[in-house]
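Partial view: only certain chains, each at its native spot in the assembly.
Naming follows writing order (A and B), and every chain is counted from residue 1.
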Amino acid sequence: MAEHKSALDAGRDVVARLNPPLEGALAEKYDALVPGFAESLVEWAYGRHYARPNLDLKTRQLCTISALTVLGGQTAPQLKVNIKHTLAAGATREEIIEAIWQMAVYGGLPAAINGLNAAQELFDELDATTA
Amino acid sequence: MAEHKSALDAGRDVVARLNPPLEGALAEKYDALVPGFAESLVEWAYGRHYARPNLDLKTRQLCTISALTVLGGQTAPQLKVNIKHTLAAGATREEIIEAIWQMAVYGGLPAAINGLNAAQELFDELDATTA
């Protein structure tokens, strides 16, 4: 039983490092529509995956960036959130761009270009915020 | 002009690290069907992408593993080749498995399970060879 509590708790520990307000924001946006949504997502994605040993968080995030890129432009909102998380995990913008552009080989040029566009938008938003 | 020669040459340098017989094997299998195939692939994938600075080769390979996983079971042959390359780039089997399994979050369980199956097959082949 303890271990299942720790799946959710371990997920929350990862979220605390990457994006502390995430669970609250998800709950506010989706829990009325899908009861249990935010907790379920944190438990599964962060507790059952990102919290696992054997691969560091920064590399996990770069893998996610690449995967969202080949999944296509439909995942642009998730790609932007995850680029933020990847920066929080210690990656540079240059590393992120490489993880996107390389996907032209596997997912084709349109997917890679849509990924670059999402990154550019996010970088512009970050620069506007800090300017 | 030199720089374009170096796109192919830089690609060949990466291939020399990851899988020296690759270009020859691709040429033998595909160049009669598609004249220029092997050279074109090495130039584009390895010279124009893997040879780029700003992201280390091992992380690039783990990103590729994740992307091929979410692209689905149709890429199993390419996934197995790239798992070999990822081992050659210095990743452990555990790191590779993590880069695959995490994809259940983004590409769904069937894609992740098909990816694990491809990895298991490749590991079994490697173990059979070295046994």
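Operating definition for what follows: contacts are C-beta pairs under 8 Å (C-beta built on N, C-alpha and C of every residue); 3 or more make two chains touch, one makes a residue touch a chain.
Since this is a predicted model, take the numbers as computed values, not measurements.
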item	value
Full count of same-sequence chains in the assembly - 2 placed in this view	6
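Please note the rule applied: only the chains that are shown with their structure count from here on.
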item	value
Subunit A-subunit B separation of Cα centroids, rounded to whole Å	23
Contacting residues of subunit A [partner subunit B, same complex]	44-45, 49-50, 52, 54-55, 59-60, 62-71, 75, 78, 92, 94-95, 97-99, 101-107
